[in-house]
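The structure under discussion appears below in the form of C-alpha cells.
A single protein chain has been omitted from the complex, and every remaining protein chain is retained in its original position.
Read from first to last, the chains carry the letters A, B and C; within each, the first residue is number 1.
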C-alpha cells in the first residue's frame, strides 16, 4: 500500500527525520464547501493557516499519480495570497483522473545538492537494501541506466541492522565526503527504523536536499507498506480509507474479494479461485489478441453469495462485455460457484455474456445447476475451449457492430 | 564476578522481579563505630531502620561464602528488638573467614512451595539455558543427582529470546500447572532480560517461593557477571570494590596482574606469562606431591617494574617459601623479566628462594642479567628441571626442619 | 522413492484443533499420511481423530519422534509457529497461510539457514507424494503416482496441470507448492537438487510466474546441474507493471524486474522446454514420455 506524500512525511517526522516545515490542507470542510460554491468569504480558515507559513512555499497536490509536477500539481508561492490562489485552483481540481482532496504546503528548501536514498526489499537476498546516489532528484531513473556506478547498493543483515561500516561504505563509494558521516549515519538509522517498524517494502527519499550549511533534508518521500502486515500497522490501516482507490477495488474488498484492474481498454473480465489461474487465463486471452479489463480473485472456499457479488462488481464496469469464470475447485465447491452464477444471471445486462468452466470438487452438481440457468451463459470444459468461445464471441460482436 | 545477594536483589528489583521487601544495613558508619565499641546508645540509626519493617523478618549476612545458613549467617526475628540483637551479633562478626559488613533484612516470606530457576550459559551449545525445578530450595543440588527428571533444562536462541512455547514447555515438563503461566511468563522474560542486559554468566533464584495466593517471589538470588563485559556494566563495576576479595588479588589488579589463589596450604608460588603454562607448571609440581599456594599470570609483554610487583605480591604471602618463574617469551622479553627479578631479589627474605626458567625473546640478555644476581635464585633451563629443583629444595627444607 | 514426504514422514499438525487444521488432519489421515501429533497451546491431552495434541512442538517431537510439521495457523502467528518448530529441531516445515508479512518471512528465511531446515510456503498447498503421503490441503483425488515432479508457485495452475496429466495417465512423483509470496521459504533452486537426485523422477515441471528472480536462478542451476528434462510455464506474461496479481510475489517492478520475458529467455537458454499453457505442459510431457 503506497502512502501519500504527506503521510510519508508524517512518518518521517515521527522518527525525527528532518523534513521541510509545512501544513496539510485536508479536512477543511467549510473551506471545501466554500470552494465548491466558490464563495470567497468562507475561506478564512484557509487564509489563517497560510498566514503562519515561512515563505516561499511549495504547494503539492496529494494524489497517487506519477508525473504530478508536469501536470501542474506542484506549484510555488512567495506570499500567502499567491498560496491561497494556488490552493483554490488545486483543491477539488482533477489531476490526471484524480480529484485533489489534500494539499501539502511546505517551506521551499533550496540546497546545494540533491541526493537520493531508499531502503527497499531485496527479494533475491531476502534483506533490506539501501540504495544511495549523490545524483538524486528527478533524473535518478536516468542515472540508474546511463551511469549505474553513481548508484551505491548495499544489503543490510536484518539481524544486525545498520552499523557504522555500512555508512562508511556508502560515503566512500558515492564520494560525498566523510564530513557527512554524522548526518548520514543519523538519517540512515532512522530511515531503517521506519522501514522495519512500519513493515515497509520501500522507504524512499528523493530528493534528499543538502543545504548550504550541510544539513540534509528529506524534501519528498515515497513509502510502500506491506499489505500483509497492515494488521499490526493500525495507524496506516486507518489511513488506507483516505486513499483514492478504484471504487471497484473498495467494493470488492468489502466482500474479501480481490479486484485487479488490468487494461483500461479491455472488454473481458476474468474470475477465478486463484491468482495463478487468473494470470494463465489472461495470458491465453491476450495471446488471441483480446484484451482483459479486470480480474477478480475469489481466493479459496468462496460461497455463492460472495461469488454473486464478485460477478456484480466485475460487470458493473460498463466496458466489460464478457466475463470468463474459470474454477478449479479444491476447497472451492463447484455447486457454490454455480449457485452464485445462477443468482447473478438474473440481473445480467442482455449485452453481456458469461463463459464458465468448472472443474474439481462437486463438478457434477455444479454442471447440473448451470444447465438449468436461463440467460447469456456458455458452459465450457477447459480453459482453452473457454478462450476459443471468447474469441468467437469477439468476432461476432465486432461483425455485428460493423 | 559474583554479586552479593543484596546486589542481586537490587538488580531483580530494577527489572520488576518480585522480591521480599527489605533493607540493607551497610554504610551505617556511626553504627559500625558503635558496634566496635559495643556502645548501645549509639545505635539509634539502626533501631529506627528496624522499626519500619514488616515482621517477622530474616536477617542475612552478606558474605561470598557457601553454607552461610548453617554457619549462623541467616537468622529470623519476630520483633525489632530481636532483629536489633541479631544485627549487633552479626555485624562485624567473622563468618567462615569473612567479616560481615552488610546485612540484608527482608520480610520473611512463607510459601506453599519452593521452586528453583536459573539462566546460565550453556557453553556447549553457546546459548543461554533455563534450568527450572519444582523441587527447589536447599536440596536442589541433591535433586539434580538423585532425581534429574525433576529438573527441566531448555536452551534459548539468543536471537529469538523467550517465546511462549518455552514457558509452556517448562510448565508441562515440571507439571506445575498452566495456572502459573502468566506468573512464569513474566518472571522468565524479566530474568532473561537481567541475564542478557547485565552480561550474566548465571542469574539464579533459589528458592523461588510460591505464596498461598499463587504469587511467585524471588526469595534469594545469585548473579555472576562476565568479567570481560564489566566495561559496559559500569554500575556493577563500581560495586566490585565493595566485595571482600583477597587483598593480594586487589593488589595485583592495580598492576594489571592476575593473582590466582590455589591451595591455602601450598608453599610454592608459580609465575608465568600465560595461564596455559601456569596450569602446566602446577600440574607437574602437584604430581611430585608438592603443593602450590598461589599463581600469578603476567599476561603478554610485561615490563620489569610490573614483574617486580608481581614477585613482591606473591612472596608477601608468608606461607610461600619458593617461587617458580617460568617464562616463554614472545611479546614478553626475557631481559625485562630478569631485570624485574633482579630488583625483587634485593628485598628477598632470606628464607625464600626463586627458581627461574626463561626461554624465547632476548633469552641470552636475560640469562646474563640473572647470572649477575646475588641471592637465593636458581636458574634452570626447562620446566621439568625447574620442578626437579623445587623437589630437591622441598626435601632439603623438610630435612632441615625435622 | 519420492522427496520430502513419504510413508516414513511422521507429521505434526500445528493448529490441529482449529477448523482448517482439524478438517485437513482428517483428509491427510484418510490419504494415509502418518500424522503422529498435533500442537495447540493449552490443548495438551486432547486428541483429534486419535492424534494426540500437545502444548508445544518440542514435547510433540520428544513424545512421537516426529520429523516434519505442517502449520494450519493464521498468517499473523505463522512466524512464531515456524520458529517454534525450528527450535524443536524439525527439518521440514510446511506453512499454508496466505498473507504472512514479508518481514516475518525474511526472518524465517535467515533462521532457516541457521537451523539448517527446509521451510516450504507460506501461501503453499503443501507437498504430496501421490500414493504415499500428503501434507497440506491439496485436493488429493486428482493426483496419481508416477514419474513427473511438479513444483509450482501457484496452486490453481498446479491442480489444472496435474488434473490433465492424471487424465492422460501421466503420474507424479512429488508435487510441491512453493507458494506465491514475495519471500518463499524454499524456491525452485533450493528443491531442484533433490529432484535431480530422485531416482523416481524422470521429468521436472516447474510452474513459475512473474515477480522476483526465482525462475532465473533456477535456470542457472538447471543449466549447470540438471540432466533431466525440464518443462516450464511462466504465468503473468500480460500482467501490468507494478500491480500485484493476487499473489503478493507476482508483481513486476516499475523497472521491469521480474518480467515473464526474461524468465522464459533464461529458461530457454538453460535448455528447458517452454510451455504456453497448462495444457501445453501436458502435451509436452506426452511427447517426452
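Note that a contact is a pair of C-beta atoms (placed from the backbone, for glycine too) under 8 Å apart; a residue touches a chain by one contact, two chains touch by 3 or more.
Keep in mind that this is a model prediction, so the values were computed, not measured.
Although it is not drawn, the missing chain touches A, B, C when the whole complex is taken into account.
Considering B:361, B:379 or B:394, the position touching the chain not shown turns out to be B:361 (whole complex). Among B:23, B:121 or B:178, the one in contact with the hidden chain is B:121.
The residue touching the chain not shown here, chosen from B:100, B:277 or B:393, is B:277. Residue-wise, the contact with the chain that is not shown comes from B:226, picked out of B:82, B:164, B:183 or B:226. Touching the omitted chain from subunit A are residues 154, 157, 159-160, 163-165, 168-169, 172-173, 178.
Counting over the whole complex, subunit C has residues 110, 113-114 touching the chain that is not drawn. One chain of the complex is left out; on subunit B, the residues touching it are 121, 123-124, 126-127, 141, 144, 157-159, 196, 199, 201, 226-229, 231-232, 258, 260-263, 272-280, 282-287, 292, 295, 297, 299, 328-331, 359-361, 382-384.
FYI, only the chains that are shown with their structure count from here on.
Relative to subunit C, the most remote chain by averaged C-alpha coordinates is B.
Here the largest set of C-beta contact pairs joins the chains A-C. Chain nearest the geometric middle of the protein is C, using mean C-alpha positions. Computed centre separation for the pair subunit A/subunit C is 29 angstrom, with centres defined by C-alpha atoms.
If you average the Cα atoms of subunit A and of subunit B, the two centres end up 63 Å apart. Centres computed as Cα averages put subunit B at a distance of 55 Å from subunit C.
With touch defined as above, residues shared between interfaces to two or more other chains in subunit A number as follows: 159.
Residue numbers of subunit C whose C-beta contacts span two or more other chains: none are found.
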